[in-house]
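In this view, the complex is presented without one of its protein chains, the others remaining in place.
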Amino acid sequence: MIKAAVLGATGYAGIELVRLLERHPETEISFLGSKSFAGQKISDVYQNFRTVLDAECKELDLEEVAKCDIAFTALPHGASKSVIPSLIGKGLKVIDLSGDYRYDDAAVYEQWYGEKHSSPELLAESVYGLPELHREKIKKARLIGNPGCYTTCSILGAAPLLAAKIAETKNIIIDAKSGVTGAGRGLALQTSFCECTENAKAYKIATHRHTSEIEQELSNIADESIILSFTPHLIPIKRGILATIYVNLNRESSAEELAEIYRNFYKDEFFVRVKDAGEIPETKHVAGSNFVDIGVCYDKRLQRAVVVSALDNIVKGAAGQAVQNMNLLFGLDEKTGLDMPGYYL
Amino acid sequence: MIKAAVLGATGYAGIELVRLLERHPETEISFLGSKSFAGQKISDVYQNFRTVLDAECKELDLEEVAKCDIAFTALPHGASKSVIPSLIGKGLKVIDLSGDYRYDDAAVYEQWYGEKHSSPELLAESVYGLPELHREKIKKARLIGNPGCYTTCSILGAAPLLAAKIAETKNIIIDAKSGVTGAGRGLALQTSFCECTENAKAYKIATHRHTSEIEQELSNIADESIILSFTPHLIPIKRGILATIYVNLNRESSAEELAEIYRNFYKDEFFVRVKDAGEIPETKHVAGSNFVDIGVCYDKRLQRAVVVSALDNIVKGAAGQAVQNMNLLFGLDEKTGLDMPGYYL
Amino acid sequence: MIKAAVLGATGYAGIELVRLLERHPETEISFLGSKSFAGQKISDVYQNFRTVLDAECKELDLEEVAKCDIAFTALPHGASKSVIPSLIGKGLKVIDLSGDYRYDDAAVYEQWYGEKHSSPELLAESVYGLPELHREKIKKARLIGNPGCYTTCSILGAAPLLAAKIAETKNIIIDAKSGVTGAGRGLALQTSFCECTENAKAYKIATHRHTSEIEQELSNIADESIILSFTPHLIPIKRGILATIYVNLNRESSAEELAEIYRNFYKDEFFVRVKDAGEIPETKHVAGSNFVDIGVCYDKRLQRAVVVSALDNIVKGAAGQAVQNMNLLFGLDEKTGLDMPGYYL
Partner (left out) sequence: MIKAAVLGATGYAGIELVRLLERHPETEISFLGSKSFAGQKISDVYQNFRTVLDAECKELDLEEVAKCDIAFTALPHGASKSVIPSLIGKGLKVIDLSGDYRYDDAAVYEQWYGEKHSSPELLAESVYGLPELHREKIKKARLIGNPGCYTTCSILGAAPLLAAKIAETKNIIIDAKSGVTGAGRGLALQTSFCECTENAKAYKIATHRHTSEIEQELSNIADESIILSFTPHLIPIKRGILATIYVNLNRESSAEELAEIYRNFYKDEFFVRVKDAGEIPETKHVAGSNFVDIGVCYDKRLQRAVVVSALDNIVKGAAGQAVQNMNLLFGLDEKTGLDMPGYYL
């Protein structure tokens, strides 16, 4: 059994990790770290776990964590900085859910996060944890920078067109709609029920940090530097991201050809489900699952592909992807503990 | 492996059964019956199942169903009448999710449903499928009348006080709030989004059929005839029933004593979680799970217990309970395939 | 024009007052008090008001407020204590939306609020601002204790049965469901979107302060001391309270007779709409309006009335009722500025 530590277990990404790991047949949760709820049972903080998992949350204790095989760090930005190098030093595999280890280039990190990177040497060896693009590197990594939720949805939605060299790399526009769990469990007026329900809004237009991750990965695929529009929106659902992606094509195409390009690109991917021509994903088809559903339409008048991708932001966009990465790190079948369908209801 | 047929697989109770059975380690789904969607894949109707379960829905075919070990009938009221006797005749176990086989006395059925019972002889042998009260009978039954959602929540909430002889049997009031899946998938103005969201209402006051089930079971426990108020409400959530139950006590008590009575009554029950004194259940703690959470408060001024019970209406209130019954019928550990925690998010 | 001050203008009750007063043909808003947002425009805090009302929020300034004819105090519990006596001293009419001036007897206040009343002499002269019961006293008052939201809904729902002497005064049970605006704008985990949507829960069972207001008023009507069960619930809607009220009757009755009792009791009340026999109110019929809708059912088996009353907690349950009281205080038609229908959508 893989011994796992979850640091930051009581945030929304953390508790979803706990939920997946508790069901995972090859893992046991050996350490639940929570600064805010240390000393309380996880099942007091999230009462859905009563009798299923009543383990106690603890203050971070590096000696204890070091007895584990892997640590998942779902810590507030900054908190993970000192912890991760120690854990790596003690021989653990680390999957970090923050933005700290997702970049090829520290300069990009510094530009978008507005601060120096604290451990550029670790950044250099960390692997971007998107298995559909970096599976082989992930298998051999010590440190995984687990991708952001918007990022996974956007990259997987656009990648096949770029790989197929049918996309124009200018004028790519990603308009993404996110559920509220993406904002985390911290209290904020804008995520209070009365302010948030029955409302839709855009935010951080042209400035959201995930833009840089998307550009990095898509540029790598296209083998040229891509800059694009990424607009996040908040809508009143709990789970789910829907990304609508506009890509001009460099030649005429058809809905059928585009679907074929996608099916081909993802033919070996269990977690990516490509829709038939004319079908469009919905977040309720993926909520609660690790699937990404992708549908691609062709606008003949404009010679433009309109791609829609959907995933659950705290599963494939966070905790599920982290478990998928863990499976790869430990040589397990990649879908172990992750092959459930979405909730729908 | 147990071969299971689900008749009425594309309604909300049916599809939840499919979701649970697909994960169940000892079962295979051998027949998916759906009149409305015959010829379509279940994963076209509920696209969350794509690649997980792509089996085709079929018109009811008794010969095909007869090859199964068990049939779950989640059919519209009336439709199951002719089917169930045939299936029993062919040696299948049947778990019926309608109201047809839940009564000790055909006269009660006829009073509340306003029609003659079509197979009173089967009604006589059918067992009320509430494992917490009728486990031993269920194990030996051929035909289970799977309880209603409101019913399960109400009975399990009130039973311990009656069994302990601390309850006055007059003036029991059950005020229940239900999520919208309880109304099924059929189209109706009152369950359309714009009419239903941001709204709360009561309905069928003093006339809801589930009242009769609740009275039957609580009367059996109390060993006297109980009539009570049951008021259903519709609130804008998908999953969940919250029942608030008012019971006058025949002597002084305390929150601690009442909690102890409940803990004791349910001490061997995996799926009933009794809250500590002062704690109150919430539907989000049980949504997506087969648990019933129960909290009991004591109003000293009025010598009255106020009990709150919560469950997921399509799991413990329908499909999960049906699987729990199946586990008993086939000698499996009762919690097989059902021991997941709720979603919370 | 009546010059009005709103103290605590940026809370949910405060801003609803602002919205109603801004439309009111006989009132001008002369002072907007907000400690948290002093110096900002009200239309920066609530951007729906942009160009409609761009007045600046100010720190409390008693001299400024004293130039007004009336002050509405929607201040946090405690904050109003020192302010109200000053304003009364300066000759203003005051309508207080807190619980401080709602009681006939300081001892009841002290029992439920757990502290000494700071101005019992003002409490003695203040009038309970429920126009349907205390219209004449309100007209002559200087200080109004504006009723709570749960309270208004509960009292108006039960009063006619008590006045008609058809109610048993024991075993009255009020099961109330509230929208989330009732919890105010302050940040709390339980009112954050992800914790609150798709959830239903009860809270403060047998201990909610509004119980004491309900008991006071119903006891006055019945001319005997009534104690009762009041259970508040939180459901995921913004506006609205639905109270389901169970009252045993001291003789047989019928749905028609009960409806007649209600119609008769409220025959002169514009804001109370009694449903025909068999009809049941819904919160969407009253949300956004100052109406209370009441329907009454008769449970023949139990000789019990089941009453459902519905109102908008921040209109008839707070701001609208305050304006209704203002209209009475200043000799205006009681429905001035308040006769709009609910939103429905």
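For reference, chains read A, B and C in written order, and residue numbers begin at 1 within each chain.
In this section, contacts are C-beta pairs under 8 Å (C-beta built on N, C-alpha and C of every residue); 3 or more make two chains touch, one makes a residue touch a chain.
Just so you know, these numbers come straight off a predicted model, no measurement behind them.
Among C:S30, C:S289 or C:N327, only C:S289 touches the chain left out of the display. For the options C:R23, C:H77 or C:K165, the residue in contact with the chain missing from this view is C:R23.
Within subunit A, the residues in touch with the undisplayed chain are 171, 173, 175, 177, 194-195, 197-203, 205-206, 227-229, 231, 233, 235-240, 242, 244, 246, 248, 280-284, 287, 297-302, 304, 306, 308, 310, 345.
In the full complex, subunit B makes contact with the omitted chain through residues 12, 180-181, 185, 187-189, 191-194, 196-198, 236, 238. Although one chain is not displayed, its contacts with subunit C can still be listed: residues 12, 15-16, 19, 22-23, 46-53, 181, 198, 238-239, 270, 273, 282, 284-289, 291, 293, 314, 339-345.
Here is the rule we go by: only the chains that are shown with their structure count from here on.
Among the chains present, the centre nearest to the common Cα mean is that of B. In this assembly, the C-alpha centroid of subunit B lies 38 Å from the C-alpha centroid of subunit C.
For the pair subunit A and subunit C, the distance between C-alpha centroids works out to 46 Å.
In subunit A, the residues that reach two or more other chains under the touch definition are 12, 181, 198, 238.
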